[in-house]
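Note that one protein chain is taken out, while the other chains of the complex remain in position.
Chain nomenclature is as follows: A, B and C, assigned in order of appearance, with residue numbering initiated at 1 for each chain independently.
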Amino acid sequence: MVNIIYQIAGAIALAAILLAFIRMIKGPTAADRVVALDAMTIISISLIIFLAATLQRVIYIDIALVYGLISFVGIVAIARYLERGI
Amino acid sequence: MTTIIIAVLGAIMIAAAVLAIVQKSLLSAVIAAGAISLLASLLYIVLAAPDVAMTEAAIGSGLTTIVFLFALNKIRKEDKHG
Amino acid sequence: MTLITILGLVLIMIGLWGMLTQKNIIKIIIGFSIMDTGVHLIMVSIGYLKDRTAPIIDSAVDQANAVNTVVDPIPSALVLTAIVIGLAVTALMLSYAIKLYEKKGTLDINEFKELKW
Partner (left out) sequence: MELAGAIITLIGSIFLFLGALGLLRMPDIFNRMQAGTKATTLGSILFLTGSAMAHAECTCTGKIVILILFIIFTNPLSSHALARAAHFIGIPLAKKTVKDDLAEDEKKEEGGQL
């Protein structure tokens, strides 16, 4: 029972990453695509935790820690480029 | 379960690669290349290689995008002056 | 994992198509980076064995029986080096692109024809 509910939650998160990517395809300006990339990053952090729980290794959580910091630096760099250049 | 994850993420990766090639705007192409690296680091976790996933997340998705943005910035600045 | 090998092959083909058909130098470098990702995926998928786990010994892996429960760590060690070298090659290509832009004022590959005959 617990496992089935948990796997349904993972499938819904996978569908969410697909929807965010459709906005990246459609987006009229580059800023829309950056917003879609930001949302995809946050959803994929959740998906990494889901994979770590499904495959039963604690060590995979460290990847989510690294990703949470690095993606922030990348998004801020793109925002500064959009505004006036790095 | 892992087969479904690989199929969905692979389809998104192929679509992002085609988007990065056919896109006119250079910034949008760089963003799509960053999305490819993000999804590749998810696939490395499924392939049981967490060290590669960590490196790909830090270097492929973070640092490569910033290096591309530096180059685009140089080109745009030259454009403004000349 | 056959599926991942096919995915890597498709990514290599898309990157090669982009490198051969695009006119802008930055787009050619992006195609090279996509091709790089495809090669890395294929190399990691060679070392994967079914129903096994990551080769890091902690409380989840039995130490005495570790040979039968972990995947092959050699291809992932190779790919780890290849990713870093890929970043260096990309940065070198981008610096050449900036120099070419300062020389000619354009990034169209058809304008650079000193070596054509």
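Please note the rule applied: contacts are C-beta pairs under 8 Å (C-beta built on N, C-alpha and C of every residue); 3 or more make two chains touch, one makes a residue touch a chain.
A quick note: this is a predicted structure, and the numbers were derived from the prediction, not measured.
Just so you know, the chain we are not showing touches A across the whole complex.
Interface residues of chain A with the unshown chain, by the touch rule above, are 1-2, 5-6, 8-10, 12-13, 15-17, 19-20, 22-23, 29, 31-32, 34-36, 38-39, 42-43, 45-46, 49-50, 52-53, 58, 61-62, 64-65, 68-69, 72, 75-76, 78-80, 82-83.
Going forward, only the chains that are shown with their structure count from here on.
Chain pairs A-B and A-C differ in how many C-beta pairs are in contact, and the one with more is A-B. Nearest to the global CA centroid, when each chain is reduced to the mean of its CA atoms, is chain B. The most distant chain from chain A is C, comparing centres defined as mean Cα coordinates. Our note on geometry: chain A versus chain B, Cα centroid distance of 13 Å, whole angstroms.
Contact of a single residue of chain B with at least two other chains is seen at positions 48, 50, 70, 72. Those residues of chain C in touch with two or more other chains are numbered 53-54, 56. On the chain C side of its complex with chain B, the touching residues are 1, 3-4, 7, 10-11, 14-15, 17-18, 21-22, 24, 26-27, 30-31, 33-34, 37, 40-41, 44-45, 47-48, 52-56, 71, 76-77, 79-80, 83-84, 86-87, 90-91, 94-95, 97-98, 101-102, 105, 107. For chain B in complex with chain A, the residues that touch the partner chain are 1, 4-5, 8, 12, 15-16, 19, 25, 27-28, 31-32, 34-35, 38-39, 41-42, 45-46, 48, 50, 53-54, 57-58, 61-62, 65-66, 69-70, 72-73, 76-77. Those residues of chain C that touch chain A in the complex are listed here as 53-54, 56, 58-60.
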